[in-house]
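Missing here: one protein chain of the complex. Every other protein chain is in place.
A and B are the chain letters, set down in written order, and residue numbers restart from 1 in every chain.
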Amino acid sequence: MGNWERLVWNQRGVLLQGLMVTVEVCLIAFVLAVLGGLALCLVRMYMRPLKPLAVLLTEFFRATPIFVQLMWVTYVWPEIFGWPNSFFTAGWVALGLQSSGYLAETFRAGIEAVPRGHREAGYSVGMSPVLVFGRIVLPQSLLTVAPSIVNQFTVIVKSSTLVSVITVQDLMFQALKLVNVWYEPIEILTATAGIYIGFIFLVSTAGKMLADMLRQRYGLAAA
Amino acid sequence: MFWEYRLVLLRGLAFNAYVFLAAAAVALSVGLIAALLRINRAWPFRWIGTLHVEVFRNAPDYIMVVWVHFVLPLLLGAAIGRRIEFHPFVSAVIALGFVYSGYFAETFRAGIQSIPLGHIEAGRSCGMSEFLILRRVVLPQVVRRMLPEAINQFVSLFKATTIVSLIAVPDLMYQVSMVIQQEMKPLPLYTSAALTYFAVIYVVAGLVRLLSERWRNRIYA
Partner (left out) sequence: MDAIPAIRVVDIRKSFGTLEVLRGVSFDVHRGNVVSMIGASGSGKSTLLRCINRLETPSAGEVYIDGEPMGAVEGRDRPLSEINRMRRDLGMVFQQFNLWPHMTVLGNVIEAPIRVLGMSRKAAAALGEECLARVYLSEKAREYPARLSGGQQQRVAIARALAMRPKAMLFDEPTSSLDPELTDEVLTVMRELAKAGTTMIVVTHEMGFARDVSHRVLFLHNGQIEEEGSPAQVFGNPKSDRCRQFLSKHLQ
């Protein structure tokens, strides 16, 4: 147990600092993913002329490995757009883009799951299309897809381990750095894996509970 | 630029395929065992199966690859009293195989539990043994039912193979970063790598989905 104390407990400050960076990157990426996913989905469904572009972007984000996207955003975007200007930014941009592709499809499934009759009921009491979308379609579909959105957050956390490769000082980065200092990987890496698994388990359990609650309260099945 | 190095890069892509195939074999077989444990009547088996699924489904690929490559050989070495090291390819296959076995276990379980009990009873009343029923009645149906979800997981697994470059398996991403170190031109190389992966995944997955739907439609008309 001496090793655990020396290598893990005594380094808890560094590891915690790393965990905070992980959470930070993931939260920013998550916001980008939700907004980006919603935008891609709405463009695809309601803006005919731009639909091919939205489809192409969605499919590209979904079908390209996150590690490749991360490298691409980090090293190619600055050459083309002059941005992102820091590794941290590149990290959350790449994570966010990948998940926005997945969430766009999730939102689309949620919106398509709203029965036509609900929309027609709105029109028949004189609501405008914008009002019907904002008051009837969107709230319902957000409820049905909420568990999937939580689930997507766990995907972001898993992928976020890769930002350590571009020297963002997240939990993975700090763990690997400690390994390089001490040359004793067993305790550090096992503890780090445990922290990640525990953290992601908590988030996905929360997602499951949310799904159960929604099913009980509104009788909705998750999309 | 990308064209110039096409042979090296193609060899790298082949490595992605090797890792993918080997890890998929591990994931499927371990996943099936875990699923059978999870639906077992005896609680210790069920418990082990559940633990397996919860650990691997919630584990990031990268930390597992690193853990298997750097920690597992030390632990095994201590157990048998001899220094051992894993070839990066072996580590990659074990780590990715086990991570994805967690996902496949859930897919298998859902598939197995969706088979009506009557199909199994029909087998019993023909005098078929439980093993024969599993092999001839249950699993063939499970495979067809889980195929759409399994294809998505195969896609995720293939995408995950790109991170094996980080423990020096010479896959496409590894070759690309080697060339970039020589040429210092990330733009064409990373862009082409991204497009290559996109094309391979998009085309192959699309094709497989199409074929599997045709096959399934014959049965679930």
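Note that in this section a contact is a pair of C-beta atoms (placed from the backbone, for glycine too) under 8 Å apart; a residue touches a chain by one contact, two chains touch by 3 or more.
Remember, predicted model here, so these are calculated numbers, not experimental data.
Counted over the whole complex, the shown chains touched by the missing one are B.
Contact with the chain that does not appear here is found for just one residue of B:Arg6, B:His87 or B:His119, B:His119.
The chain omitted from view is touched by exactly one of B:Glu4, B:Glu85 or B:Glu130, namely B:Glu130.
Where subunit B meets the missing chain, the touching residues are 116, 118-119, 121-130, 132, 136-137, 140-141, 144, 218-221.
We adopt the following convention: only the chains that are shown with their structure count from here on.
Remark: subunit A and subunit B have CA centroids separated by 22 Å (rounded to whole angstrom). Residues of subunit A that touch subunit B in their complex: 59-60, 63-69, 71-72, 75-76, 79-80, 154, 157-162, 164-165, 172, 175-176, 179, 185-186, 189-190, 192-193, 196-198, 200-201, 204. Subunit B makes touch with subunit A in their complex at residues 54-55, 57-64, 66-67, 70-71, 74-75, 155, 158-163, 165-166, 173, 177, 180, 186-187, 190-191, 193-194, 197-198, 201-202, 205.
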